[in-house]
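A protein chain is absent from this complex, but the other protein chains hold their places.
Labels run A and B following the written order; every chain starts at residue 1.
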Amino acid sequence: MTQGIWPAVLGRFDWQALPFVRAWNNPTASEIIGAGAALIVIISAIFVVVLISRLGKWRYLWSEWLTSLDHKKIGIMYIVLAFVMLSRALIEAVLMRMQQAAAINNPGFIAPDHFSQLFSTHGSIMIFFMAMPFLTGLINYVMPLQIGSRDVAFPLLNSISLWLTGGAAGLMMISLVIGAFSTGGWSGYPPYTELAFSPGVGTDYWILAVTLGSIGSTLTGLNFAVTIYKMRCPGMNLMRMPLFVWTALCTSVLMIFAMPPLTVATALLALDRYLGFHFFTNDLGGNMMNYANLFWLFGHPEVYILILPAFGVYSEVVSTFSTKKLYGYTSLVLATAAIAVLSFTVWVHHFFTMGQSADINAVFGIVTIAIGVPTGVKIYDWIWTMFLGEVRFTVPMLYSLAFMMTFVLGGLTGIILAFPPLDYLVHNTLFLVAHFHNMLIPGLLFGMLAGYHYWFPKAFGFRLNEKWGRIAFGCWVFGFYLAFMPLYVLGAAGMARRTQAVFEPAFLPWLYIAGVGALVLFCALASLFVQLWVSIRERDANRVFAGDPWDGRGLEWSTSAPPPEYNYAVIPRVQGLDPFYDGKRNDDSYAPPSSYDDIELPKNSMTGPVLGVVAAVTAFGLVWHMWWLAAIGVLASIATVITRSFVRDVHQIIRADEIERTERRWLSAVAAAKPIPREVEMTSANQGLAEV
Amino acid sequence: MSGPNHSKRDEIRSYATGYGLALALTGAAFAIVYWPSFASTTTLAIVLGLALVQMVVHFRFFLHISLRKSARDNLYLILFSTLIVILMVSGTLIILLNLRVRMM
Partner (left out) sequence: MSSSEVKHPALNLCDSDELTHGLAGSEVLGFWVFLMSDAVIFALLFATYGVMLPATVGGPTPASEYNILPVFLETLVLLTSSFTFGMASVAMKHGAPRRQLLGWMGVTLVLGLAFLGMELHEFATMFGDNAYPTRSGYLSSFFALVTTHGLHVFFGSLWIIVMMVQVMTFGLDARVKINILRLGLFWHFLDIVWIAIFSVVYLQGLIR
């Protein structure tokens, strides 16, 4: 690079940072794939910009969605982000499976450095930019409706969390185009991720993306916890909350207390890398085991953050589609709370092999086994809910059934791993990889997909296509088994995780099966997009404006589909569990209120988008050592927050007459709708009104 | 004691009491280190004990946390957080100490 100011302006950027330049200089399959990925990102971004411009929707997008503080819109945007990132991370998984199937005593087509980036981005994206946004989006959408509230406690903070997460996801996408990503896995262990061994930009991208995301999640947890604690409608005491709200509450508590250890771990690593500190370095007193300790203090509660909302979805879905009250409400609540508290006591099981005494390992092993018990209680409760119920095998219910059977298998392998002596044999093998995917896919992902199918009609006003839903379901289940069961065998046989090449021919058949499984999983994802396309095309036939397509039990079903911006014209008052269900049976639902009042809601705000973009830009500057950019970013963030605090006009009033018109329109649609029995709920006869 | 209905004078007295107690506890801790009178582990234990008491004084007199019904939610939040902090910090110290001993 030329002398002068350019080095200061451009930091450590040089042309080699672009995958196109790398592929040009070294046209191997690996580099060409990398360049191809970058090209896809650039073309997609251009495509989206052009499409929005062509449709003339910039103003609409800005004022209706991007600056909205409505929890429903924010929830939908989170889930859109999740689906986009799921697509990327799943393709990365397919590439890794293909490489391992190809690379038996042969270099394969993906170079080791690229393979390492793939498993690092795959893990980081799936956890921080797919799973967390998906569950945050579901809770954001559904929870305030279920507690009879009009929004969350801190709507502006909600938007800021969304945009911090979005900005961090943007940083992940930019790392495909400019530079490279970390090769240290999603856990980023030093000393490998210290400057001595990872001097490039990759680890910095990872640190900053994860830190921004974790700040967003901490604020979200805070927001949800205060909302649930303070904004429940009259009559809804804690033991009358739907299970989904209970799991949201426990998840929020976990977010509040578990994200800080991650912030500390990555911040200390950043201090080592940027300022030459010695927290985790090999020399001058660094202690890399403290990183493992800090990371897993976060990491273990994190996996319960991922699974508890899914458990909440299953409680809702199993009850609704068994046409029966949820069995064992109190035991489900206690089990959820027990899981939440115990999750802070087991973190050492992630590093049994790293040198502690057998006594310490034994203590943590015992607690790890114990934490399986409350989950078992929940499984029994769901089974008893189905027992003597009228089970309807809808797509959400199918996911729940597949979950119950498959997740339990994974849980059993978890008990195996909980024994330190057994863990010593399979630690960091594919056995572990199979175990956690066995928890995350049938547990978390199926739960999220079940929730997506279950509440989609509420959010958008029309049902999803059931046939394609079943096709997707079949592919997810079949693909999961094909892709991951062989990994148990391989892991027990000794194949290590995160390996770009394999030298044991006996592994070949299993890796082929796993490769086919990955392709089936890709078809599953594709089927979901086809389903969405078909559903949108057929939406008019499947509208459920009356709002209750499944004869639901909770308050969220007592509004129109989609609900009005203010959710409830009059805040409901409840007297027990399943208030809407009981109301329908007592002929108490759909009664127009005696009078309407003005409703005050938060006004849109650009603080969220501004902070998200500024944060991402600051992070980019830090990654590339463009100190001027980072400094501007920090100052801009502080200025944004201070400026916003001076804005006084932050509310909008929705007038009573407008509310009356909206409600009357909905109630007359309800009156005109034909109530349907459950047998025809998947046909176009379903207008969203249930026959009682 | 401070509640929504207490007079200005009572509130000032409450802050002043807290300030006074905190000063005394701070002074005691510094004194016992500056003029060593006990074995070092005992001194450390006393210093940490005084710190804990002073934190309670701050919570009570400056932050108005008490056993009263209206303060109870915040008290539970603080107690739960304390539990988590104790788990995390003691776990960290025990494990890392164990690792260091085994490395020697």
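Simple rule for what comes next: contacts are C-beta pairs under 8 Å (C-beta built on N, C-alpha and C of every residue); 3 or more make two chains touch, one makes a residue touch a chain.
As the structure is a computational prediction, the values presented were derived from the model and not from experiment.
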Exercise for the section: Kindly state which of the options A:229, A:384, A:436 or A:460 is in contact with the chain not pictured. Expected result: A:229
Exercise for the section: Since one chain isn't shown, list which residues of chain B touch it in the complete complex. Expected result: 2-5, 8, 11-12, 15-16, 18-19, 22-23, 26, 29-30, 33-34, 36, 40, 43-44, 47-48, 50-51, 54-55, 58-59, 62-66, 68-71, 73-74, 77-78, 81, 84-85, 88-89, 92-93, 96-97, 100
Practice task
In the full complex, which bits of chain A touch the chain not displayed? Write them out.
Solution key: 153-154, 218, 222-223, 225-227, 229-231, 234, 256-257, 259-261, 263-264, 268, 271-272, 275-279, 281, 284-287, 290, 294, 297, 638, 642, 645-646, 648
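What we mean here is this: only the chains that are shown with their structure count from here on.
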Completion exercise
chain A to chain B, mean C-alpha position gap in Å, rounds to 38
Exercise for the section: Could you pull out which chain B residues touch chain A in their complex? Expected result: 73, 81, 84, 87-88, 91-92, 94-96, 98-99, 102-103
Exercise for the section: Under the touch definition given earlier, write down the residues of chain A that touch chain B in their complex. Expected result: 229, 257, 261, 287, 289-290, 293-294, 297, 344-345, 347-348, 354-357, 360
